[in-house]
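Quick notes on the structure that follows.
Missing here: one protein chain of the complex. Every other protein chain is in place.
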Amino acid sequence: MTVQEEGMTVQVVLALVGAGRMGKVHGRALAGLEGVRVAWVVDSASEAAKSLAKSLGARSTAVLADALGDTAVDGVVITTPAPTHAELIIAVAEAGKAIFVEKPIAADVASGLRAVNAVERAGVPAQVGFQRRYDPAYLEARLAIAEGRLGRPWVFRGVGRDPGPLPLDYLLTSGGVFLDMGSHDLDTARWWLGEVDEVYATGGALAYPALAERGLADTAVAVLRFRNGAVGTVEVSWRNPYGYEVRAEAVGELGRVVAEQDRYPELNLYDNKGGHFPRPQDFETRFRQSYIAEREAFAEGLRKGVALEPSPRDALESLRLALAAQRSLEEGRPVRVEEVQ
Amino acid sequence: MTVQEEGMTVQVVLALVGAGRMGKVHGRALAGLEGVRVAWVVDSASEAAKSLAKSLGARSTAVLADALGDTAVDGVVITTPAPTHAELIIAVAEAGKAIFVEKPIAADVASGLRAVNAVERAGVPAQVGFQRRYDPAYLEARLAIAEGRLGRPWVFRGVGRDPGPLPLDYLLTSGGVFLDMGSHDLDTARWWLGEVDEVYATGGALAYPALAERGLADTAVAVLRFRNGAVGTVEVSWRNPYGYEVRAEAVGELGRVVAEQDRYPELNLYDNKGGHFPRPQDFETRFRQSYIAEREAFAEGLRKGVALEPSPRDALESLRLALAAQRSLEEGRPVRVEEVQ
Amino acid sequence: MTVQEEGMTVQVVLALVGAGRMGKVHGRALAGLEGVRVAWVVDSASEAAKSLAKSLGARSTAVLADALGDTAVDGVVITTPAPTHAELIIAVAEAGKAIFVEKPIAADVASGLRAVNAVERAGVPAQVGFQRRYDPAYLEARLAIAEGRLGRPWVFRGVGRDPGPLPLDYLLTSGGVFLDMGSHDLDTARWWLGEVDEVYATGGALAYPALAERGLADTAVAVLRFRNGAVGTVEVSWRNPYGYEVRAEAVGELGRVVAEQDRYPELNLYDNKGGHFPRPQDFETRFRQSYIAEREAFAEGLRKGVALEPSPRDALESLRLALAAQRSLEEGRPVRVEEVQ
Partner (left out) sequence: MTVQEEGMTVQVVLALVGAGRMGKVHGRALAGLEGVRVAWVVDSASEAAKSLAKSLGARSTAVLADALGDTAVDGVVITTPAPTHAELIIAVAEAGKAIFVEKPIAADVASGLRAVNAVERAGVPAQVGFQRRYDPAYLEARLAIAEGRLGRPWVFRGVGRDPGPLPLDYLLTSGGVFLDMGSHDLDTARWWLGEVDEVYATGGALAYPALAERGLADTAVAVLRFRNGAVGTVEVSWRNPYGYEVRAEAVGELGRVVAEQDRYPELNLYDNKGGHFPRPQDFETRFRQSYIAEREAFAEGLRKGVALEPSPRDALESLRLALAAQRSLEEGRPVRVEEVQ
């Protein structure tokens, strides 16, 4: 951390690892935060790193150690593809820097567990980028549940639909639709209702038939059994014809809560065919405030030393759940989450 | 049929079998139809039959043959408990009368098949009371799908939540939550997206713990695999804290359709705690117009000789699907619908 | 009243005067009521009367006295054009029959006052057809206000937009858009917030330019000053491009209530252009239940001898208010309601 020349705000200095799709989203969000400076952009695709670094006023490098070796750096924001997360987390943790990592923390449980262990051993602050936990509506829903406004929980419902089309390469290396899309919904399921014991899933390669021969589905549904007896459904897809769609609901003995943003901008148009309204078309629009809020929480947490959330261990549990769903999808049978090691 | 004294409208003459919960709903609806006369109320609980008959200007009897022997009677409306449906359908079909029967057509597939065969052998017009098929929104959704506005279908979602509390006796003899509640949603699934091949379900006795020892769930979720590759979820419950809730949605390659009535009356109230709105509290309010419309379609079909829908065969398929869901719930494995014979 | 042959329900026997647009609406609604029989359709256009009578199982006549002379007739439902209402009310009142009359009760205050006096002198039950008073949402709003949920009222807002196009003859003889359309909104204003002291209005012949030379507006807005200090706006039009639209809201020191039905059927369709929904296209769809409910209230009132509402005196006050708005529109100045005699 440094002290800003012009004033006395303690400044948090960050390195950004990954200059792709999410890197740009995070870069922009970080740039908007008071008291945060991005000092490094690390990416092996050096043109992307240079371009992003330039727009952020940061230095670029293809070598992580450059950033980790900079004593001014307080924390590292990891936005690379999922399979690289675990090793990066371990490297950063061992360098003693705080960590913000995009979900998932790893592509498999063993790697995820090593990452969690490294973080806990190093004792560094760490937060995983399930940004919905910072969405005003998801957060309010969680509070309502925690305050008992629903009573005992009975049912969960999560929906995540990406507009796509997404590059086939991305889909093939993503670990499956439950890992890529569903881990958000599954994290919400755990956050709102608690641990899940068993999952059954099915799906199809409906929008990208080429996925079929790889045993992958682009559209999938699952049912969940929670440890507390509640049940739930999750539906995810990589191709949605009407834009970006994310919803979650919970029903309990006393009530129901639904987080759903159905229109953006907040506008209705009417003509002789009826009413019409625009919808959020991408996750950046839908979660604009969440990304700001999760970054603020990360920076504020570093500045004040308060606990960060969700933790790598949370993310490990969501990973196991996503992998259980994926396994069920492949094997056509209910899978207990504890099977996934 | 008779000709009304005062004019020349051909009058459809009906007998109502069953004077319980649904009998009263149907009786009221029939009474509001132009050109329809309820001539008989048949029910073994003779006080209920007398009382309902009186309010409808009909005669009451505990003996079905009284009504079937009345040559003026064009058709019979069956609203008795599910297990009696099949035998009543057969009796009415053999008497050559038209049939309107509340869903399900039978409590088991064998009985249902006999009922379907009796109807088809007798060649009598027959309609099953899945009133959602006559709900303006469900109907419009079906038309949108049939016209190709969604393109190829990808996902179905059906939700049915009964406010309850319902008498435990009713629950124990209902055949399970998928048969009692879910058959409506499963009928919508078939009507909108086509045949279902496989179902997996899970659930719990969350609201009525006494159901647990009988192996019954009051709250259940299922995933569906459609023959055309689409997937879906269904969620049903016998106890809903915030009133009566029924929704259905379908997503296809080109769009999405959602039928959902979230408020009734159409009113928002605001105060310093935010906004508030009333909701439909029971199925009679939610489906007021559907019940009228399905009766009108039945009467009109009899008058004009046009085909009725949904047919007993439709109902038989929905029954198999509900039983498959119930079996999956009990056995904890995906069940192919063709297993259910 | 008569006793039905088949049962013991006391039957209310009515005559319907007027076989035009509203006559058919009312005829259908009355036909659906248990315990109500329409015995006569009275209309000088005898073909319309015959046709409507036939569909209702009633007798038709061009001579009001035929119906008034029928001792079985309990009440008369008047649905003729506005200018004929007052004389018909007087004739029916003098014949000692109950009265249901479509709004307005008269085309001018003097006639309206004579009609009110005739009704009060004869002591016959009388109800005016402001059907919004029986709309579930408008009624719930009124109850919320009466129960004090808004506290002291501050602001009223009423909107009424007719899809049109309407025949020019109808518009020219209607007495102006405030009398034809606005009287409903102005009746709601009085019903919810109390008496209005002053009104200022302006408007234009925007959709039917031919109205301009007759000094008529098809689209008009007004501001209201209520006796209790509240203020309000009313907006009415005879041509609305997106269907039938009626809304009302009230704001008070503690809250706000809005009655607004924005979609029918209750359906959302989504595609790559966003969301779309159907809207009510005509007042019959929008107020289907209100028409049934106001008829039920009328029949029930006759059967049980309870007071009917809104009364002819209510309607007279709404007429004065509509005429005040119309006068303001013509004279370009605020008009006190008491000026209108």
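Order of writing sets the labels: A, B and C. Residues in every chain begin at 1.
Going forward, contacts are C-beta pairs under 8 Å (C-beta built on N, C-alpha and C of every residue); 3 or more make two chains touch, one makes a residue touch a chain.
Everything quoted here is computed from the prediction, not taken from an experiment.
When the omitted chain is restored, the residue from A:Ala58, A:Ala98, A:Ala126 or A:Val340 that touches it is A:Ala58.
Between the chain not shown and the residues C:Arg152, C:Arg214 or C:Lys273, the one that touches is C:Arg152. Within the complete assembly, B:His276 is the residue of B:Arg28, B:Lys54, B:Arg114 or B:His276 that touches the hidden chain.
Residues touching the missing chain, restricted to subunit B, are 241-243, 262-263, 268, 270-279 (touch as defined at the top). Within the entire complex, the positions of subunit C that touch the omitted partner chain are 151-152, 154-155, 157, 161, 198, 200-204, 206-207, 219-225, 229-233, 235, 237, 239-242, 251-256, 332-334.
Contact between subunit A and the unshown chain involves residues 4-9, 28, 31-34, 53-59, 135-137, 139-141, 144, 149, 254-262, 264-272, 278, 288-289.
Keep in mind that, in the parts below, only the chains that are shown with their structure count from here on.
Separating the CA-averaged centres of subunit B and subunit C is a span of 37 Å. Per-chain CA centroids place subunit A at a distance of 42 Å from subunit B. For the pair subunit A and subunit C, the distance between mean C-alpha positions equals 56 Å.
Residue numbers of subunit A whose C-beta contacts span two or more other chains: 241-242.
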